[in-house]
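Worksheet for the structure shown next.
A single protein chain has been omitted; all remaining protein chains appear in their positions.
Up next, subunit A:
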Amino acid sequence: MKLLTHNILTSKCLKGVTVGYPLGIVAKEVKVNEVEFNPEFISRMIQKVDWPALCKAAENLGHSDDLPPAVMDDYENNEEFLKKAHHFLMEIEVINGDLICPETGRKFPVTDGIPNMLANEDEV
């Protein structure tokens, strides 16, 4: 699971959850990949990304060095910023661990890079 995916995931499908965002991460295994840099895509995604949630997630994974604390002005033209955003959003992958609902504490296990978002019948 890439951090871009984590950034858009919520637990709001669970009963009793209002916002369900952001999900906490406890990771047992993290991988860093090399992914082709697509400046146009990253530029557009930055508008949708919740940057504080991204920072918190990177911190939880112990991979937060070099991550700018906030989105820079005029980021569309700042290639260095875009490259850093790309690295954190697309190249860091959680392989094994848990995602945690901030309101109920319910855990969603991540196995082999795939989060299990299936809820039990009594949870929806």
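Definition applied: a residue touches a chain if its C-beta (ideal position, glycine included) is under 8 Å from a C-beta of that chain, and two chains touch if they have at least 3 such contacts; residues count from 1.
Just so it is clear, contacts and distances are computed from a predicted model.
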| item | value |
| --- | --- |
| Listed names "Thioredoxin reductase 1, cytoplasmic", "Queuine tRNA-ribosyltransferase accessory subunit 2", "Large ribosomal subunit protein mL43" or "18S rRNA (guanine-N(7))-methyltransferase", matching UniProt entry of the absent chain | "18S rRNA (guanine-N(7))-methyltransferase" |
| Interface with the undisplayed chain - residues on subunit A | 1-2, 4-5, 7-13, 20-21, 38, 40-41, 44-45, 48, 50, 112-119, 121, 124 |
